[in-house]
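Of the protein chains in this complex, one is absent; all others appear in place.
By written order: A and B. Residues from 1 in each chain.
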Amino acid sequence: MSALLAADLAPFPVPSIEYSAISPLIAIFGAAVLGVLVEALLPRTARRPVQLVLTFGALAVAFGLVIWQRDTRATVLEGAVTIDGPTLFLQGTIIALAFVAALVMAERRVDVAGDDFAPRASALPGSDYERDLTRLGWLQTEVWPLLLFSIGGMVLFPASGDLLTMFIALEVLSLPLYLLTGMARRRRLLSQEASLKYFVLGAFSSALFLYGVALLYGFAGTVSLSGIAEALTDDAQQYGLVLGGTALVAIGLLFKIGASPFHQWTPDVYQGAPTSVTGFMAACTKVAAFGALLKVLFVALGGVRWDWAPMLWVIAVLTMVVGSIVAITQTDMKRMLAYSAVAQAGFVLVGVVAASPDGMAGTLVYLVAYGFASVGAFAVVTLVRDATGEATHLSQWAGLGKRSPLVAGVFALFLLAFAGIPLTSGFIGKFAVFTAGVASGAVALVVIAVVASAIAAFFYIRVILLMFFHDPAPDGPAVVVPSSMTTIAIAVTVAVTIVVGVIPQPLLALISDAGVFVR
Amino acid sequence: MNPENYLVLSTVLFSLGAVGVLVRRNAIVVFMCVELMLNACNLAFVTFARMHGTLDGQVIAFFVMVVAAAEVVVGLAIVMTIFRTRRSASVDEANLLKY
Partner (left out) sequence: MTSLATVAAQGADLVAPAAPDGVFSLVWLLIALPLAGAAILLVVGRRADRWGHLLGTLMPVASFIIALVMFAQLLGRPDEQRSVVQHLYDWMVVGTFRIPIAFQLDQLSMTFVLLITGVGSLIHIYSIGYMRGDPGRVRFFGELNLFVAAMLLLVLADNYLLLYFGWEGVGLASYLLIGFWFAKPVAAVAGNKAFVMNRVGDMGMSIAVMLLFVTFGAVGFGDVFAAVPQADETTLTWIGLALLFGACAKSAQFPLQAWLLDAMEGPTPVSALIHAATMVTAGVYLVARSNPIFDAAPAAATAVVVVGAITLLMGAIIGCAKDDIKKSLAGSTMSQIGYMVLAAGLGPVGYAFALFHLLTHGFFKATLFLGAGSVMHGMRDEVDMRRYGALRTVMMLTFVGFGAAYLAILGIPPFSGFFSKDKIIEAAFSQGIVIGLVTLVGAGITAFYMTRMIIMTFFGKARWDDDQHPHESPPVMTVPILVLALASTVGGIALAWNSSIESWLAPVVGFSEPHLAIPNWGLSLITLVVVLVGAFLGWAQYGRAPVPVTAPRGAWPTRAARADLYGDALNESLFMRPGQWLTRVLVFVENRLVDGLVNGTAATIGGISGRTRRWQTGFVRSYALSMLGGVVLVGATFLLVRL
């Protein structure tokens, strides 16, 4: 043992760090650390504006840096991070979605009491202390560094070049989310419960993921993705370790994606979390997790494709069917959207199962389409309110189309996009993954997907019907006029949903230029 | 001693942790079971490092410990708040969100 240490330690290599390639990560994490300092050093009143400037500034800068780095194809940080076309595309998507979602989180006009977050998460729900804080108009500003850390983890997630980095990124993106989930201003009990459930299950799935990493390490002697791929080409032994490792790593990622049967946290957490956080989670986590899944499966585990493709086939079917069917009988808007997110994850998996460059391109298209529609839909949910906060029961949405045709129309647009109606972005996504699926021979899967999307169309259309074809209840909720923050967020998501639906070519060209992952 | 025995031990510990998550009600104990799973992973990492003669596994173990520590911070904070609200740390009582 000591000889081994001496041999390895003697010429300790100085790692070369390509700062330009990881500059988006530096921007986000740097701002997050600064944000923590701001919390510690600045007076309460000054914190919010500074945090907002930091957050949006960092995201804008990071987006610019991603664009600046658009032609980088490199393995950096001694193999810990790989930057390539799809990775940059995913990073750009995550940052853009996070920016829009953060706009919704920054909204403080829709809720009379302040923003979407509890003034102090530790205050007992319903206590005098909490009431006092609310009356004083205190706002929680720690959410911003948390948000930035989470975004940083997401941006790192698909860029990881080895499984250790991926595990760290997974934790860095998850831990702040567990906390953000528990910080809703209204319905504190639900929020706390969601936080606990998310945490327990998330930690459980991380442990499964980590054991998978250990098994793959045992097989390959390295955790680098390209190293595992190499080991797969020349080593035909020890498939037990490979398969076990593949299964557990995939499960860890499928959990984040919200694929059935690992989806059960989704409805509870989406319902309990502050709605603006739900929008952020639904869009960004899913994009990041799919990016990581693609990377692991294509870069490291391409050699056992014939083992994981059937597994994903089964999971995809289960996810689509469970998501679409259970969503039908939901009565809570956020919960219904959560199940819809599960179903959508199943549709994206069709593109992954295709295991082809077309399938990957389709997956990316779908993620963009779904991500923006999702942020937009949850942003609309924050606007429909009654005296007790958001009115999320479906019956409360009846007749919304008569009271506020614009808001109801926008929401209907997002639902149509989820349903995959032509000339919305959702159609392009479905079309891209389904054709890729058919082209790779997964015809049965695509037929199931078409049937599932027909079932899913029911509950989307049902909501549209409810909004436009029913009379509003006399004491129903009202639509609050938001500040420019939410307005901009909704306008951007609407624009993306329509533009990608009508003129998808630029996006498709961008994705096909991005090419494939480098090793 | 055959390093495979350590792997067996790691598997046993991991399974114990997983079963513990399923059967224990107290959030703190559930939480400790997750830690047990992570430590089982660590054991597997160092064992494999030994078998392959590389250092990676040992380094990873340190990273995992740090992550586990961070998880403890977040986890305890969440358990604490919910305990203060509900006067109970049972994971079964947090049961408002369902169906």
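In this section, contacts are C-beta pairs under 8 Å (C-beta built on N, C-alpha and C of every residue); 3 or more make two chains touch, one makes a residue touch a chain.
These numbers come from a predicted model, not from an experiment.
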| item | value |
| --- | --- |
| Neighbouring displayed chains - absent chain, whole complex | A, B |
| Identified contact with the non-displayed chain, of A:247, A:478 or A:516 | A:247 |
| Full-complex contact with the absent chain, from A:113, A:229, A:311 or A:510 | A:311 |
| Options A:23, A:141, A:192 or A:330, residue touching the unrepresented chain | A:330 |
| Which of A:301, A:320, A:350 or A:432 contacts the chain that the document leaves out | A:432 |
| Residues belonging to chain A that touch the chain removed from view | 196-197, 200-201, 204-205, 208, 239, 243-244, 246-248, 250-251, 254-255, 260-262, 264-265, 267-268, 306-308, 310-311, 314-315, 322, 325-330, 358, 361, 405, 421-423, 428, 431-432, 434-435, 438-439, 443, 446-447, 450-451, 454-455, 457-458, 461, 465, 468-471, 503-505, 508-509, 512 |
| Residues from chain B at the interface with the omitted partner, ascending | 18, 21-23, 25, 30, 91-92, 94-99 |
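Everything below uses one rule, namely that only the chains that are shown with their structure count from here on.
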| item | value |
| --- | --- |
| Parts of chain B lying in touch with chain A, wherever the complex brings them together | 7, 10, 14, 17-18, 21, 27, 30-31, 34, 37-38, 40-41, 44-45, 47-48, 50-57, 60, 63-64, 67, 70-71, 74-75, 77-82, 84-86, 91, 94-98 |
| Of chain A, residues touching chain B in the complex | 1, 4-5, 8, 121-122, 124-125, 164, 167-168, 171, 175, 178-179, 182, 188-190, 192-197, 199-200, 203-204, 206-208, 210-211, 213-215, 217-218, 221-223, 267-268, 271-272 |
